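Have a look at this one.
Apart from one protein chain that is not included, each protein chain of the complex appears where it belongs.
Here is subunit A:
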C-alpha cells in the first residue's frame, strides 16, 4: 500500500525535475516580491529590519499560492487523476504524496533562499534562524490547505483568482504566527509558543486536509 505513496512521490518529483523552470519561476517570484518592498516603503534600514519577517512571510505565501494550480491541473487534463481515483489504492495516500512533492519542490527552495533575502533586509542572525524554523513548520500547512483549495477549483474558469480568494483567508493565521515568531524572538519573549502552534497546526492539517482534498478531487472529476 505504501508503494503507491512512494511511486506517486517519485513520479511527481521527477516531473518537477524535468520542468525545473516552474520551480525557478516560483523562486524568482518570491525574490522579486520581497525586493519590491524596499522600493515601496523606502530603504530605511531600521524600518526594513522591522518589516522583514512579515515581508518574507507574505512573499512565501504568495509564491506558494502561485504554484498551487500546478498541483493537480496537469494530472487533471491528461487523465492521470481519474486513473488514480479509479485505482483501488486509498486516495488519501497518493494525495499526501502529491502534497509532499509540492512542498519539497516549492517550499523547500523558498526556505533555502530565505536566509539570503534576510541578508538584504539586514536581519539578525538569530532572527533569521527563527524565520527559517517558522517557515519550515508553517509551509506544510500552506501546501496542505492549498491542496484542498486547488482541488475545489480544479477545472473551473477563473480558477486561479478563485483559489486566491478561497485560500488566502485561511492562510492568515499561519502568517500571523509565522511572522509573530520572529517578532516574539526579537522582543525577548521567546518564539517557542508560536513555533509550537505552527507545528501543531501542521500536524492538524496533516491529519485532516488530505481527506478533504481527496473528497474534493472526487467531486471535481465526477
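For this structure, a couple of remarks:
Rule of thumb we're sticking to: contacts are C-beta pairs under 8 Å (C-beta built on N, C-alpha and C of every residue); 3 or more make two chains touch, one makes a residue touch a chain; residues count from 1.
Throughout what follows, contacts and distances are computed from a predicted model.
Chosen from "propanoyl-CoA C-acyltransferase", "ABC transporter substrate-binding protein", "YwgA family protein" or "Heme exporter protein C", the protein name that UniProt gives for the omitted chain reads "Heme exporter protein C".
Touch with the chain that is not drawn comes from one residue among A:64, A:153 or A:202, which is A:153. The set of subunit A residues touching the chain not shown comprises 145, 148, 152-153, 156-159, 162, 165-166, 168-170, 172-173, 176-177, 180, 183-184, 187, 189, 197, 201, 208, 212, 215-216, 219-220, 222.
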